[in-house]
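A single protein chain has been removed from this complex, and every other one stays in its place.
To keep things simple, chains are lettered A, B and C as they appear, and every chain counts its residues starting from 1.
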Amino acid sequence: MSALGTALVFWPAAILMLVWGLYVFRTASMARAGLLLLGALGLEGLLFLALASQFLGVLMILMMSGEMIIMVFFMVMFMSDPGGLMGMDMTHDKRRSAALAAAIGIGLAVLAVATDWPGAVVSPDAPDVQAIGYEVMGRSMFSFLFAGVTILFAMVGGVLLAKEGGRLGLAEPGDGTSRRDERT
Amino acid sequence: MLAETKAMEERMLAELPWLAPIGALVLAAVIGVVLALALPRGRQGLAGAWVAGSHLAAAALAAAVWLDRGLMRVMEGTVVVDGLALATTGLLGVAGAVCVAMARPVVAGTDREGEFYAVLAATTLAAAVLAHAADVALIAIALGLLSLGSFILTGYLRGARRANEASLKYYIYGTVAGATMVYGFSWWFGLAGGTGLRTIGEGLAQAPTGAVVASTALVVVGLGYKAALVPFHFWTPDVYDGAPVPVAAYLSVLPKIAGLVALARVLPAALPGDLAGWTTAMAVVAAITMTVGTLAAIGQTSVVRLLAYSSIAQSGFLLMGVAALEGSDRALPALLFYAVAYAAANLAAFAVVLAVQRERGSVDVSAFAGLGRSHPWWTAALVLSLLSLFGLPPLAGFVAKLEVFSAAIDAGQAWLAVVGIAMTVVSLYPYLRVIAPAVLAPAGGPAQAPRTPRPGLALAAALGVTAVATVVVGVGAEPFLSLADEARAMR
Amino acid sequence: MSAATPFAILLVALAGAGLVALLEQAVAGARLAPAAIGAAAARRLREPLTLPASYDGWLYHGAPLLLLLAAVAALATVPWTPGFRGIDLDSGAILFAAALAYVTPAVFMAGWGSGHPLAVVGGFRFVALMLGFAMPLAMVITAVAAPAESLRPADIVAIQAGVPMALVQPYSLALWLPAVMAVALMPPFDTATASEELAGGAFARYTGPEAAIVALAQRVLVLAVSGMTAALFLGGWHGPLLPDALWMVLKTLAVAALLLWAGRRLPRLETDRLLILAWKVAIPGSIAAIVLAALTTLLFYR
Partner (left out) sequence: MISLPVVLVVAGLMFAIGLYGVLGQTNAIMVIMGVELMLGAAMLNVVGFVAYAHPDAASGAFLVLITMTLMAVEAAVGFALVVAAFRHSRTAEIDDLTELEG
């Protein structure tokens, strides 16, 4: 992509991404918060595309849709005020957290501008799908396989924690995994 | 490119024997899940036996690889099989097996017993991989699985609200720290142009200092949180308190040692030659960590929380070994020896706490009163382990502390050794607060109906092994020290 | 990709949507009446916009636009002829799945934004459904991309010059068709939006021009998935005698007709049955499909 094309996609997408990202934590409606996050991360995928990382951009756009829609689901299920109509305050330490986050953001930004980064590629470029494939199935094979194990145990652990009662039927009172224990 | 990749594939297949310990742990975890699915409820303990056996097999394989195959960089440099990695894997394997034995009486008969063992094995696997990893992408994902496994183990007793709360708190601290670390890795990648630690080391040596310091600080947040270093230690007491006691024992040893070993591998490799003054920074963190941990331990009434703060202080002592890595050749052996001594003593202490909790239903200091009359063997183990954590000669802790102090002095950080000695002296008080009532008070303690009459064979075995190790590693320290001397980290 | 391509794609979308509407009439057994389609659309556009009583404006108004965007983006990845394709990326086949993935948030936004309980349930149903069916969709794309060693749809068409993929991997086609029908909101997988279910489900509250956009987007979705099916499984533009573009159009319309016909004939299952189908049959099946595709590639394509 040409430098002009990159700029034309990058600026609107980046600004919208930051604004939506911020509004995730400012809106009272949980459905909106989740969808704004989906929008922000989807726009990040668009930024990847603008920065020549085609495969990563497309993958990001694909993955975030699924992941964030689940997020929205959970938001709506587990919030006492999913529509944001009751005006519940869901923040704490508002001023301190904002100040700390702003300080860190400004610090990172200043450092990013001040540092003399290596490399001086004018127009963005990136390895293509094939090069990424050779990397995944070559040098980073071990890490890739290990990521598979990680996903397996995220699934096992997720089911373990979330489901009441095990594969072996509901828990028996007294063994510490049943909710009934709490009351006795 | 295809031919190149084919050659790479051949190489990687030929290098598989070096990964045998990791392979044993992978089998432990994956076959653990299969066994959990296949076995009937009454037989779920077999999954535990399988996992414990595979842990021991991993430790044995680590020794075999060291003796038989030698040390090398494998998997195109993303994995390093060196003395540090193999010694850590051996320790993790034995400690993990002890934790399975401790957990067995607690989780027996629960509704997802088999999965518990499998997740424990996966967590150990992640710790072992973290000790081997020489690539930041692998470190990131290994730390991810290590964290996830820890969260799951902490929250396993889902009926207990405390366990759930501890797990959620742990999760929040853990994911935030992990995300911060990945951000630091992204800058490292940008400065060096690769994700291998060796590439990063070469790149950072030429990079501007400001960016190096900032990104390294972000990385240390992630690894330091695993190792419970101050100021990333807040989760520790709550999590140990809320988790089942065997899980607290596990968390206090395996993820912590893995985090410290990862620091010991990452920092010297990525920041060669004391780049950005990281040794001094680590020394300062070590001093603060041991001070905060020791002082906070003084006021605790729950023995588990006391041990939690004590383990924070011990992280500080372990970190002394990391801080001395650039300045002294004795630092790495000292770190490893300290890790062995700490693991033995801490697991023994937690095993006694578990036994007392199961008999007296409480982990308060008051519950330990009169333990010496009713259970002399437990009390002996408790006294030995706590005094080893304190560093009384001739126990393992004494030799270990001697080693790290001399390494610190050797590296020109004598002030740190002074702080360490001062904190060692102070730490006697909290340990004595547990020991004194246990030994001196008359028999009895809080009269509560015993929940389980006997500790069970597995728990007794775990207690015996760790208590004996505490003594043997201290009295017969020579072979262990010479073995640790052989352990060299590869860059 | 020239400057005219976006307009060409829009033209294809509009013309194709009209053709799909005609096909719907044909499949329903009614007399073909192109004028009626135009009249219905015009009536929709003139209709006043009545808003639901309690609704979330951003989500309500955004949903039809997002649905249309997703449909057109999916359509743009379809390779029509060697010379004419919309977005031609190395990873275009993944982009197709990525574009379709945004149908889910669009339906959810429509349901939640309408602020009506049945519409909200409709949105939830669709999310649940797509969590199951998005996986086979993406995995089948991997399976058909394996022989071509490329994720570019045009390359996948090119490798089918001799034998269409439907003959090599019939199992992949069997997994693919339900998945694309579900994502294109087609019966019998339309438990979230059908008028017989939940009183119309997620899109029931839309009126006027917005309802017209929803109707258009649904037709474009059918066109996009039919076009991609023709490209990935039926050899795309390859065929004797006739020109490339005509072959592609014929194949696309044939697939669309088949899907619409199947939708009228098959009974509509309950959402939980569909989920069982997705998680217990389609996902394991698509993993097996990848393994088989890898074996096929190694045996016959190298």
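Some points to look at:
The criterion applied here is as follows: a residue touches a chain if its C-beta (ideal position, glycine included) is under 8 Å from a C-beta of that chain, and two chains touch if they have at least 3 such contacts.
This one's a predicted model, so the numbers in the text were calculated from it and none came from an experiment.
Here is the thing to keep in mind: the chain we left out touches A, B in the whole complex. Set against the missing chain, the residues B:195, B:252, B:289 or B:346 yield one that touches it, B:195. Checked against the hidden chain, the listed residues B:32, B:109 or B:178 yield one contact partner: B:178. In the full complex, chain B makes contact with the omitted chain through residues 135-137, 140-141, 144, 147-148, 151-152, 155, 158, 161-162, 164-169, 171-172, 175-176, 178-180, 182-183, 185-187, 189-190, 193-196, 234, 238, 241-242.
Annotation for chain A: contacts to the undisplayed chain at residues 3-4, 6-7, 10-11, 14, 17-18, 21-22, 24-25, 33-34, 37, 40-41, 44, 47-48, 50-53, 55-56, 59-60, 63, 67-68, 70-71, 74-75, 78-80, 90-94, 96-98, 100-102, 104-106, 108-109, 111-113, 115, 117-121, 124-127, 131-132, 134-136, 139-140, 143-144, 147, 150-151, 154-155, 157-162, 164, 179, 182.
Going forward, only the chains that are shown with their structure count from here on.
Rounded to whole angstrom units, the spacing between the C-alpha centres of chain B and chain C is 51.
Mean C-alpha positions place chain A and chain B at a centre distance of 29 Å.
Looking at chain A, one finds that none of its residues touch two or more other chains.
Contacts with at least two other chains are made by no residue of chain B.
Across the complex, chain A is touched by residues 56, 58-59, 89-91, 94-95, 97-98, 101-102, 104-105, 108-109, 112, 124, 127, 130-131, 134, 138, 150-151 of chain C.
Per the touch definition, chain A reaches chain B in the complex via residues 107-108, 111, 114-119, 130, 134, 137-143, 146-147, 149-150, 152-154, 156-157, 160-161, 164-172, 175-182. By the touch criterion stated above, chain B contacts chain A in their complex at residues 1, 5, 8-9, 12, 19, 26, 29-30, 33, 36-37, 41, 75-79, 106, 109-112, 115-116, 118-119, 122, 125-126, 129, 135, 137-138, 141-142, 144-145, 148-149, 151-152, 155-161, 167, 190-191, 193, 203, 206-208, 210-211, 214, 244.
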